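One protein chain is absent from this view; the other protein chains keep their places.
After this line comes chain A, so read on.
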Amino acid sequence: MHDSIYQHGDDLVITQRTPVSDSVVELTLQRGNGGRLPDWAPGAHIDLILPSGRVRQYSLCGDRWQAHQYRVAVQRDPRGSGGSQEIHDQLRVGDRVRFGGPRNNFRLAPATEYRFIAGGIGITPLLPMIQQAEHLNILWRLLYLGRDQRRMAYRQLASRYSNQVTVHTSGHGHRASVKQWLGTPDPHTLVYACGPEHLLDALPDECAVLPPSQLRLERFSSPLADVPVSRESFDIVLSRSGRRITAKSSDSVVNVLSDAGIDVITSCSRGVCGTCEVGVIEGRVDHRDALLDDDERSRNDCMFPCVSRSLSDSLVLDL
């Protein structure tokens, strides 16, 4: 029996599109039926599967107390491989994208004080962290670095929290001293930084005053970022019986199996709880769950068929 409300698809509709700087557009995304989206915590990102099949990761920068929408902010990158340009040039309000996750490699751990360092669009995962620190009444400061004021999104933070936010632009040649800004922090301080490679690479030295476990970095690029998702159908092969079932790329594997008379037990149907895990013997999984980290994904030995599909033409499952 399918339960209509809890067998969610992974389609999102763009319900708002707001420029938040000269080069950054913020998208608000909701389910077509307005339903609840999977829960997330600051530091989480989702995979967006664009109409072209490109898959890109974006940090969630909205408000987790609004359970029915996600927000992401996308910087146009003329030198990138086309994902950001597709979003800027082609995606309009009402268009649909698919999503995976949310996943979180950048969790906000408990601390007595937070120091946030944003380089450019690296501000996005830090926004919900700031909201959360405010909520918990924990001291925080933000160093917001960019090349050019006009390209920096959410600059209003600086006026809203003028005592806590330091904005520094390098447009005129001089670079910011993170070391100076950090000073001598409370020993239980955690530093969270997101930005371009050259910024993050310099931080362990700049933050040497704190032990390495107190510096948390989020890099933009994921090793799995550039796998295009097929729009075609794929085959599911059941290793124990040798049976072969064809799935449309838009079907959930759980539903395809169930239509073929094979019930996988699910609970959340959202890739969150881990109940439906199935072993993968051959084939490349299009992972869309919130459970596996990048290493576990690339091992390719299991999948969560309530949300995940296939990148290869066939997927041999331990069923």
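Everything below uses one rule, namely that a residue touches a chain if its C-beta (ideal position, glycine included) is under 8 Å from a C-beta of that chain, and two chains touch if they have at least 3 such contacts; residues count from 1.
Following the convention adopted for this analysis, contacts and distances are computed from a predicted model.
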Chain not present in the shown complex, as UniProt names it (candidates "Putative DNA modification/repair radical SAM protein", "YCII-related domain-containing protein", "Cytochrome P450" or "Xanthine dehydrogenase molybdenum-binding subunit"): "Cytochrome P450"
Which residue of A:15, A:85, A:239 or A:258 touches the chain not shown here: A:258
Hidden partner chain, touching residue among A:190, A:207 or A:253: A:190
Residues in chain A touching the chain absent from view: 1, 3, 5-6, 36, 39, 41-42, 64-67, 104, 107-111, 132, 135-136, 190, 213-214, 258, 263-269, 273-275, 277, 291, 296, 302
